[in-house]
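Here the complex is missing one protein chain, while the rest keep their positions.
Chain nomenclature is as follows: A and B, assigned in order of appearance, with residue numbering initiated at 1 for each chain independently.
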Amino acid sequence: MNINWFDADYLPWLIMLFPLLSFVIIVLFTARSRIVSQFVALAGIGIAWVLSMVEFVKVVWASDAELGHEVFGSSIDWMTLGTRTFEMGVLVDPLTAYMLLMVPLACLLIFAYSVGYMRSDPHYSRFFAYISLFAGAMLTLVLADNLLLLFVGWEVMGLCSYLLIGFWFHKKSAYQAGVKAFMTTRVGDMLMMVGIGYLFIVARTLDFREILYNEEMLAHLASTPAVIFGGSAAALIGVLLVAGTIGKSSQFPLHVWLPDAMEGPTPVSAMIHAATMVSAGVYMVVRMFPLLSAGADFHAGDFSAPMIVMGVIGSITALGAAILAVGQNDIKRILAYSTISQLGYMVAALGIGAWVAAAFHLVNHAFFKALLFMASGVVIHAMEHGQHEAAEHGDEHLHHEPEQPDGLVMDYVPPANDIRRMGGLLDRIPVTAITMAIGGLSLAGFPLITAGFWSKDEIIADAWHGAGEGYLLALLVVLCLLAAAVLTAFYTARMWFMTFWGAPRTPAAQHAGIGSFRNAWVRSRWARARRLEGVAVSHQDRSSALWMEVPLIVLAFLAIFAGFIGVHTDFPLLGALDNPLHEFLGGTLLEHPTAVDFNWLPVLASSLLALAGLGVGYWLYGLRPLGAEDADPAEQALGAGIWRVLENRFYIDILYRRYLVRPAEWFAVNIVIQAIDKETIDGVLETIGEAFVWLGEFFKRFNTIVIDGVGDGIPGAIGSFAGWFRQVQTGRIQQYLLYVTLALLALGALMFIQIR
Amino acid sequence: MVPLWMYLMVAASLFCIGVYGVLARRNAIAILMGIELMLNAVNINLVAFWRYQTPLALSGQAFAAFVFVVAAAEAAVGLALIINIYRRRQTVIAEDVDLLKW
Partner (left out) sequence: MDITVESIVFLIFSVITVGGGVLVVTTRNLFRAALFLMLSLFGVAGLFVLLAAPFLAGVQVVVYIGAIAILIIFAVMLTPQVTHTQGRNTQWTAGLVLAVILFLMLISVVTPIAEELGLDDWSAGFTQDDPADVPDGSLTELGRALVDPERYMLPFEVASLLLMAALIGAVMLVRPEDTRPRETQPDEAQPAAEHTREQLSSSTGD
C-alpha cells in the first residue's frame, strides 16, 4: 500500500494521533523511566507540531482557491445506531489551520518548560502522560469534523483538567479544586450535550460541513420552532452550546473554577489558560458561529438569542474579572482573572459578530498568556528557592511559614505566590522579568508593538462600529471592554512592578533565584525527608533553568509578532501588510465577513486607555516602589471594605457554597438520609422487620426441635465421609497418575465389552 | 516388509515401559524420562501408520515433527521446574513434594 502520509487525507489524523500515542506509551510501558517518558511526550507533541506546520503551510498555499468550500478532510464510519451512521472525521479549514498554528506550538513549549519545572516531582511520568492526553484531546477537538467528536475531545479535556488540577492530590485544596473545576464545567457540558442532542434531532446530522456550510440546513434550523421557550431551534441550540462555552471558557457565572485551578502545577495552568481548555470553548463557538447567528441579520442590528447571551455574558465577565484581578495578591490568581477577562473579550466579540477578531485574540492571548503563566512559574520557583535559602541562612525559618489551610480558602495566598512578599526580582531573574514584561504589555495592549494590542483593538473597533450604528448590545460591549482595558493595563502594571521592581521586601525575595525547582509540597515533605536520609538534593541546576527560559523567549517573540498578521488594511504604514489574517480566516465560513471601515477613534481610545492604565500602575507602584511595611496603594485608595470584597471575589464563590453546595449537602443529609431514608423507608422496613422477627422466633422453635435433628445428622454423615475420603488427596503426583491409568484401563475394558 | 502390527507392538511395549517408569520411579527426573519414552512410542505409531496406511500424505510426518517440538518444550520446562523445586525444597523425590496434600 503506497500511502503518502503528507497527503491531505491522512495528515490531520496523524496530528492528533501522536500525543495520544505518547499517552498510551507512557502509561503502559515507560512510566517507570522518567527520562524516557519525558522524551516520549516531547516527541509526541513535537511530531504533532511539525505535522501541524506542514498542514498549515498547505492550507496557506491552498487559500487562493476558495478554501472555505474545499476543506481538507476525511472521515470514517464510527458507529451505526439504528438507521444513522455516526462518522468520525477530521476537517481542516483556515480556522482549524490557524488553531494548529497555535495549539501544538504552545503545547510543545509548555512541555519543554515542564521538563524543567516538574523535575523534582515524584510523579513526573504520570504528569507527562496526562498533559500528552490533554494536548491530544485538544487537537482532536480542533480537528474534529463533527460535534460529536468535538464533544469527545471536550470531555477528555474536562477529565484531564480534573486530573491535572488535582495532580498534587495529597493537598486537600488541590483535589477540591480539581473537583470544583470538574463539577463547574459539567454544568455547562450537560447543557451543551442537550444542545447537541437537540441539534441532532432537528438536523439529523452533526457534521459541520452539512450544517455550517449548508444554507438550506441553517434556514431550516432557524425556521423550526423550538420545543420550549419559543424562538427558533437554532436559537435554543445556540444558547445551549454557548452554555457549554460558559462552563469551559470560564465565563460568568461559571467562572469560579478557573482561579482555583491554580492549585495545579504551573505548566498545567499554562496549558489550561492558553493552549487547551479555555480556548476550546471559544473555538467551539467560533466554529459554530453560523449556527449561532442563524436567522438573524446581525449586520443590521438584529442579534440572535445566543449572540445576545454571548455579548452580555462576555461584557460582564470581561469587566468583572478585570476588577477582581486588581484585588488579588497571588501572582497566578491575577493571571487567572486576567484570563477570564480576556476570554470575556472574545465571547463579547462573538456576541456582536466579530468572529474573526475573536479568533485573532484567541491565538494572541494564548501566546502571551502561556508566556505570563510560565514566567510566573519561574517567579514562584525562584521565590521557593529563596525561602529555602533564607531558611538555611537562618533568616527565616520554614516552619514560620503560615500553615497551609485545610482545603480551599478564598483569601489564602501561598507565600511563594504572594506578590506582597516579592519585589526586586528584576536583577535575580532578568530573563523572566523581561519576557514577563513583554507578555504583560501584550496583555495590557501596549500600542503598536504588541500582539495583544492589534487583536484587542480589532474587537473594540468592531464593537465601536456597531455602537456607532446605534446597536445597544454593541454599545454595552464597547463600554465594558474599554473599562476593562484600562483595568487590565493597571493590574498588569501592578503585578509586574510589585514582583520585579524596587527592593526585596522579604528575605525570601532577597535570596530568590532559579535553582532546582521544588514546589511547596514537594519540597516541604519529600525533599526534606530526603535530606534527612542523607540524599543530596541539588540546589543549583542550570539545565532546568534552561528548559524553562527558552520557551519564555520563544513565546515573548510570538507575543510581539503574532499580531502583525491582523493589522487593518487602512492603518498607516503597518497596513501595508494587508491584513492577511482576515482574508485567510474569512474563507472559513459561508459568508465572507467584510472588515469594518478603519476608524481612528477606537484605536486612539484603546491606546490611550492602555497607556493610562499602565501609567497609573507605574505612578502607584513604579515611581516609589512598595517597601516591606507599606500598605498597598490601591487598597488605600479603594478602602478596606471594597478591598475585602475583591479579595473574596465578589463573594460569588461563597454564594455558591452557601446557596448551592450547602443546600445540596443539607438536602442529602436531612431530606434524603433523615426524612426519606431513616424515617419513611426505615419505618416501613422496621415494621416488616418486626413481623419477620416474630415469624423467625416461631421458626426457630420449630427448627431446634424438628429440623436440627435431621439437619445435623446429614451434614454430620457427609462430614465424616468427607473426612475419610479426603485421604485420597495425598498430594503425591504419582498416586494421582495411578488413578488416571486405572481409569484409562477401565475405559478400555468398557470398550472391549462394547465391541464384543 | 515387516508387518505393521510389529511396529505397533514395539510402540505399545515402549509406551507401557514409559507408563511404568512414570508410575514407579521415585526421582522426578526419572519420571520425566518415562514421559520421553511414552512420547517416542507415540512417534513410532505416527510414523508407522503413515508409512503403511497413507504414504502419499504428509500428515504423519508433520505430526511427528510437532511432537518433537512439544517434547523439547516439555523437557525444558519440566527440568526447570525440577531444578526450581530442588532449590526450594532440597529434594527431587516426587513423593516428598506433597504440597497439595489434604
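Heads up, the rule we're going with is that a residue touches a chain if its C-beta (ideal position, glycine included) is under 8 Å from a C-beta of that chain, and two chains touch if they have at least 3 such contacts.
Just so we're clear, the structure is a prediction, and the values are computed from it rather than from any experiment.
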item	value
Interface partners of the hidden chain - shown chains only, full complex considered	A, B
In chain B, positions touching the absent partner	1-10, 12-27, 29-30, 32-34, 36-37, 40, 43-44, 47-48, 50-53, 55-56, 58, 61-62, 64-66, 68-77, 79-84, 86, 92, 94-95
For chain A, the residues touching the chain missing from this view	32, 122-124, 525-526, 528-530, 532-533, 734-735, 738, 741-742, 744-745, 748-749, 752, 755-756
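Convention: only the chains that are shown with their structure count from here on.
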item	value
Touching residues (chain side chain A, partner chain B) in the complex	726-727, 729-734, 737-738, 741
Residue ranges of chain B touching chain A (in the complex, touch as defined)	19, 22-24, 31, 94-95, 97-102
